[in-house]
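The block that comes next holds subunit A.
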Amino acid sequence: MRIPILMPQLGASIAEATIKEIKIEVGQTVKTDEGVLEVETEKAMMEVTTPCPGKVVEVLAEIDVSYPVGSTLGYLEVDDSIAEKINIDPSEVQNPEPDKVSSNIKTEDDSASDSGALQTTSEDPNNPEVTPTIRGLPVPARASGATYISPRLRARMQELGLNAADLAGIAGTGAGGRVTVEDFESFMFDLETKKTSAASSMRIAVADSMRRSWTRPLATVGSPVCLENLLSHRKESSPKPGPTLYAIRALAIALSERTATAGRLVGNQIIHPSSIDIGFAVEVDDGVLVPVIRNVDQIPLKDLVEQYSALVESAKKRRLPKEASTPPGIATVTNFGSFGIVWATPIPLPEQNLVLGLGRGQQKPHWDAETSSWKPAIEAELTLSFDHRILDGGGAGRLLTRIAELLQRPSDL
Partner candidate 1 sequence: MSISYLEAIREAQSLALENDKNVFIYGQDVGAFGGAFKATKDLFQKHPDRVIDSPISEDAMVGLAVGAAIEGMRPIIEMQFADFSSVGFNQIVNQAATLYWRTAVSCPITIRLPSGGTPGSGPFHSQCMETIYAHYPGTIVMTPATVEDAYSMLLEAIAIDDPVIFCEHKYLYYHLKSDSLPKQTLPAKSARIVRSGRHATVVTYSAMLHEALRAADNMKTDGYEIEVVDLRCIKPIDMGTVLGSIARTGRVLAIGEAFPWGGVTSEIISRVSSEGFNLLDAPPARLNSIDTPIPYHPDLWRYHRPTASSVEEELRKLIRE
Partner candidate 2 sequence: MAKSANQNQEPIGKLSTIVVDTYRWMVLARTFEDRISNIYRAGKIVGGVYVGKGQEAFSASLASQLVKGQDIYSPLIRDMAGRAAFGEPLIDAARTYLGSAQGPTIGRDGNVHRGNSQEGMPTMISHLGAMISVVNGMLFARRLRKKLNTAVGAACIGDGATSTGAFHEALNMAAVEKLPLIISIANNQFAYSTPTDKQFACNELVDRAAGYGVNGININGTDLIECIEGFEKAISLARAGKGPQIVVGNLLRLSGHGEHDDSPYVSDELRSSDLGQDCLLKAKDRIIEESWCTEKECNDIQEQATIEVNTAIAQAESEKGPNPYSHDWNAYSSPSFRK
């Protein structure tokens, strides 16, 4: 009679194991308790042994594949008398396919679910319904695991105005590595022995903003841009636009040509911006303000100068007019070159997915093909940080290239 070789229960919470070594082959004779497979569970390497003597007639297990507890990994041919003694009913054996998670939540009142009344899966792949599974979820969904913050811990943290980022440095000693209230309290206790100074509310606002922004995958592309044309245009302008304003205008035009690049990703939709509003960073005491100019794509550069200067003044006084901050813009320009920085990877504001950075202008040698010589030219690094869910390197690069292109013809801005 054929009897199955089953994946045994290898530990209280173990649900499956991966095959690491197959020690048998078809036709081989085996004894009772002979090791036939080596498997790896979450916790350890274990051996699967035979329930009785017999001959291997089928091996179904494959190396590096995971099988749930109770799956059939192979078959033995054994004497009927032996099979009877070990009490196996082959008809009760499960097939080796992994258990599908059931969408019919079986309750005590099975009559309802049998009639299909509780069927919750949807047939339409375009409109997937949520099919919650409640029971049998693995450990982190209950009350342990490194990312778990219990209601009690959360309440303590809220009392002190802390959030998960502030605790990043604590190693948890609780179940699954979670941070316990005791860990938290000794951490706080430790802090009391160190020198502290109060963080200003501006600092805290920026901290919160950056933390929220960082929940996205951000990347940066960079490209040098020649500033000669821009600088000569500037010399002849009156009033004189700041270099940042040139960048703001170039960015706006570039975005108006491809609005999706400044869109927001929500679920599986990209929300396009309704107007090209660009913000720019102004450093203030202990932080940054970002005034916003509206519809920049529709206003020529010379007409932006006055508004821009006024906003810079207001920002420095920390008194932005409401129209300049609400609603937020769709992208931001930051000129860290004014601090002398050549190159940086700025972080977009949490409600935006793009930030354009302008570095310090430097004299760089440019190869002049006509004269076959090096000529000096003022150049700066442009960096564009972006939310990699919405743009890839190519798209970001093209945007940056377009901006650099626009900056070569400042009179068209």
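FYI, a contact is a pair of C-beta atoms (placed from the backbone, for glycine too) under 8 Å apart; a residue touches a chain by one contact, two chains touch by 3 or more; residues count from 1.
Keep in mind how these were chosen: all candidates are chains of the complex that A comes from, given by their letters.
The shown structure was predicted, so the numbers you read here are calculated from the model rather than taken from an experiment.
Only one option in 1 or 2 touches subunit A in this complex, and it is number 1. Those residues of subunit A lying in contact with candidate 1 across their complex are 142-144, 150-155, 175, 180-181.
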